[in-house]
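On to chain A.
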Amino acid sequence: MALRITIDGREIRVETGTTILEAVEGLDIHIPTLCYHGGARPYRACQICRVEIEDEQGRRRVASACTMPVRREGQQVYTRSEAVLEARREALQSLLASHPKVDWLWEMAEELGVAIPESPVGPAPEGCILCGLCARTCSEVLGIEAITYDRHALGDGELPLRVDPSACIGCGACAAVCPTGVIKQDDRDGWRQMEWWGMERAEIELQRCAGCGEYFASPGALAQARKRVRGSLPMSDFCPTCRALAARQKLTLEIRT
Partner candidate 1 sequence: MAQKTLVEEQVLIQPLQAKDRILDEATREGLERAEEVGTTNVWERFETMQPQCGFGKLGLCCKNCNLGPCRIDPFGMGAQRGVCGATAATIVARNLARKTAAGAACHSDHGRHMVHTMLMMAEGEAEDYHIGDPAKLRTVAEEYGVELDGRDDRAIARDLAEAMLAEFGQQHGELNFVKRAPEGQQKTWRQLGISPRGIDLELVEILHRTHIGVDNEYHSLLSSAMRAALSDGWGGSMIATDVSDILFGMPSPVRAVINLGVLREDQVNVVVHGHVPLLSEMVLAAAQSPDMIGLAKEKGATGINVVGMCCTANELLMRQGIPVAGSFIQQELAIATGAVDAMIVDVQCIMPSLPVVAECFHTKVISTDPRGHFEGAEHIELDESRALEIAKEIIRRGIEAYGERNPDRVRIPDERMDLIAGFTTENIFHHLGGRFRGSYRPLNDGIIAGRIRGVAGVVGCDNPKNMSGSAHVEMVKELIKHDVAVLQTGCSALACARAGLMQPEATFEYAGQGLQEICETVGIPPVLHLGSCVDNSRILTAATEMVKEGGVGNDISELPAAGAAPEWMSEKAIAIGWYFVASGVFTVFGTPLNVLGSPPVTRYLTDELEGIVGGKWAFESDPVKAAHLMIDHINKKREALHLRPMMYGEE
Partner candidate 2 sequence: MERTIYVEPERCLGCSSCELACAVAHSQSGELFQAIRENLLSEPRLQVEVVGDQPLPLHCLHCEDAPCVQVCPTEAMAKTGPGEPVICDRERCVGCSLCVLACPYGVLRLDRGGKKVLKCDLCIGRLGQGLEPACAEACPSSAIQFLPLEEIDQREGDGWRKEFLIVYRGQAALISQAGG
């Protein structure tokens, strides 16, 4: 049965059950897609083909055009409303977050005229998914602010993550929280080598244990620990193994004497 619906103000006739995406075929109304292919079942994976539909009471909601069937006589559909653009922006944001090195996505963002102010703009290093955990950990959690998130860099197409190697205390938290391992910490020959996103480096000389002489801590991290403890930190110049040994010696004192 044929229905009359309105898309962006234009009235068209379609069969009941046709999807909105199918409905605009051949017309000069463009609904962008990414995961849709005429030869395959629609999958609603990319969320790019969002459109806004209106019900009888005039309430609007966003839906995916590839799978939304036309069922109601007089249905209103909008393909370029504010809500639609917002939805497409969100979809692209999340795609870019997972695949920031895909140029094609950047092109689509441009093509769709979708400005993405919240999202990082610009190519990111291999493996970095721009989750921002390193910056949040170093700055907000630890208050060291060696790694920061520079929003102003967004508009210039640069990487918004910044590191000041000289401010790094060498605690290794950024490497620990990085989900993709693109921040590296390597301890070797008394030096801690930090590498951020394959782009920046720092070398921190480690401190030797006052007891056994093994390299055991970054001075900056040790200073932070001392700062945060109320009162003094016993045996702070000794490595954990020596501290444990001392504790064991005290605890077995009674047996040996």
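On how the list was made: all candidates are chains of the complex that A comes from, given by their letters.
FYI, a residue touches a chain if its C-beta (ideal position, glycine included) is under 8 Å from a C-beta of that chain, and two chains touch if they have at least 3 such contacts; residues count from 1.
The structure presented is a predicted model; accordingly, all values stated were derived computationally and were not measured.
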{"item": "Options 1 or 2 - which one, within this complex, touches chain A", "value": "2"}
{"item": "Contact set on chain A toward candidate 2 in their complex", "value": "137, 141-143, 171-173, 175-177, 217, 221-222, 224-225, 228-236, 238-245, 247-256"}
